[in-house]
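One structure follows; several queries about it will come next.
Of the protein chains in this complex, one is absent; all others appear in place.
Chain lettering (A and B) follows the sequence in which the chains are written, and residue indices restart at 1 in each chain.
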Amino acid sequence: MPVIETFGLEKRYLVGFWRKRERIGLHPLNLSVEDGEVFGFLGPNGAGKTTTLKLLMGLIFPTAGSANILGLPHYDHRVKARIGYLPENPYFYDHLTAEELLEYLAQLSGVDARDRKRRVQEMLARVGLTESSRMQLRKFSKGMLQRVGIAQAILHEPQVVFLDEPMSGLDPIGRREVRDLIQRLKDEGRTVFFSTHILSDAESLCDRVAVIHKGELRGVGAVADLTSRVTGEVEVLWQGAAATPALIALGAEVHATGEIGRATLAETQLDAAIDAIRRAHAKLIAVTPVRSTLEDYFVERLGPGASTSDAPREKTGVRG
Amino acid sequence: MTRRVLTSVLSVVAICCLAGAMATAVALDRIRGDGLKEEELYLPSGAVLKRLSLGYNGLLADIYWTRAVQYFGDLHHEKAMRYRLLYPLLDITAQLDPHLIVTYEFGSIFLSQAPPEGAGEPQNAVKLVERGIRENPKAWRLWADLGYIQAMELHDYKAASKSFQMGAQIPGARPWMSVMAAAMAEHGGEPATAHYLWTRLLENSEDTMLKQNAANHLRALQVDDDIQRLEAAVAEYRRRTSQQPQNFSQLISAGLLREMPADPLGRPYTLSPDGRVYVQNPSDMPFITRGIPPGMKPAIVPQTF
Partner (left out) sequence: MNARIGWIAFNTFREAVRDRVLYNLIAFALIMTAAAVLVGQISIQIERIVVVNLGLTAISIFGIIIAIFIGVGLVAKEIEKRTLYTVLSRPVRRWEFIVGKFFGLTWTLVVNTFFMALGLFAALLYVAGQYTRADLWLLVALYFIVLQFFLMTALALLFSSFSTPIMSSVFAFAVFLIGTFADELHDVAQMLPGVSKFLVNGLAYLVPNFAALNVISQVAHGEPIEPRLIALNSLYALLYSVAAISFAALIFDRRNLK
């Protein structure tokens, strides 16, 4: 049974001075996320990712459609206890310490008093904030706030975790840590739904992704499928500047730095390339088929001609 | 609890509590109403109040003016014989906004007139109006108000005449001021002078209460005059016929009267066997000095205020 399901979930706004014009924040969205999946919600800025998350969290109300989480209506109270949420650019109470904030939010989540202290310390350790736990939040850097945000999203051991741009504001080390965290959540069997506009993160973490643009769902698919398409090109890596001219002669795209050369050419030319390298007494280092990246899929989906009708059918999912 | 139930419960609670609160407010008003007068016994000085009002003294003056009028109106309605707080309230108003002319006009009449028509404090009235004149040297009408108090309440016609004269000299003053000055000097206590003064005051007032008051005075002067003439006619009839007239028709037949006499409110006068003429209902004819039937109390002002 899908853990997250939306049925024509829509959000329209009335804008303008007289509130007469209509702007569609989210076109009717039909989506489903399976148990234990890491689901990436991709899109450029302003695409509607945050709107979708806010709708699911019950912070704003849909103008049409509905959504279920864990089989219950998304606004049901029993749901709230089993989900975690990290908002975009989180901001917390200035005058509390990280420890106090997590304690407070743990109380509100109904974490038992006996477990609370332990759980909070665990979380602080997990996100690497044990040293700063007694510092007031107004002194926290953006990256630190992001980590507090993640901590508060998972401290009550939710079944489903919703993260809005979890990597934002983090340095490469921080991003690595978040990636590990998400992986760990997945290992624990939890479902993770996160939005991002950084594709490389999605590519390495997600099982499935959805692409959204201008409030419309443009495509959904499993990452493995989307990146398994082989383009018919290969990348050849060799050592030996002598071979470079020969490969250029083949019409390949060549990049050479010092002794190491790298060329992309059609698979049909592979044999000719290997011959050229051997004849030049250069050393073949590697031959790798070029796979399509998520970026290719993304850009393709976002293209002017793309609409939801072109989206590949979802793999699974029972519509209500 | 589903959302719809919650909404209904909250709506009901909200509306019921609001209604309850408003009802309680009405009850509060009732038990506080009397207390309000007591509280105002402890009026701060106008100077302190002005400083405390942080520059919004105009607004505060308006509020105190409203209170003063309300205070007078309420007590007047109850036919009070003392208006203890009227002068303090008017004084504060004048200090907060010295250029609120109506304060002085109102005070000149209703502070000086005898109870229950006023507070019966002509000296305080003089103080108030003199302050008004100091603060508003161009307000020639205030000299008229001062002259009124001096003439009608203090019976000091010399001072009154001087006041009208001072006022007459201010540019913009109407010519009747000099006329009044002269009238006060030579015919101070006479009804004609009073009539002239009240007519002028009636013309020049914009405030409803002041206009009504002036109209009442004019009516009273008319009644006094009527009674005097009627009783003179009765005496003449007696001289001619050595008999008391039984009714006015007889006087009309005798050519001493042209028509059936009625007071300014249109009610016929009554003729008593002993030759006195009376007003039918003195309770709505304030300020009359003649024609009050024996045993009746002096006039009380009607509710038309």
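We adopt the following convention: a contact is a pair of C-beta atoms (placed from the backbone, for glycine too) under 8 Å apart; a residue touches a chain by one contact, two chains touch by 3 or more.
Since this is a predicted model, take the numbers as computed values, not measurements.
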item: Touch criterion as defined above, residue of A:S109, A:Q146, A:Q159 or A:T244 at the omitted chain; value: A:S109
item: Selected from A:H95, A:R118 or A:H255 as touching the chain missing from the view; value: A:H95
item: Residue of B:L6, B:M81, B:A232 or B:A262 touching the missing chain in the full complex; value: B:L6
item: Chain A, residues in touch with the chain not shown (by the definition above); value: 54, 57-61, 77-78, 80-81, 83-85, 87, 89-96, 100, 104-105, 107-110, 136, 149, 152-153
item: Positions on chain B where the hidden chain makes contact; value: 3, 6-7, 10-11, 13-15, 17-18, 20-22, 24-29, 31-32, 35-36, 39, 42, 63, 66-67, 70
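Note that in this section only the chains that are shown with their structure count from here on.
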item: Geometric centre distance via CA averages, chain B-chain A, whole Å; value: 85
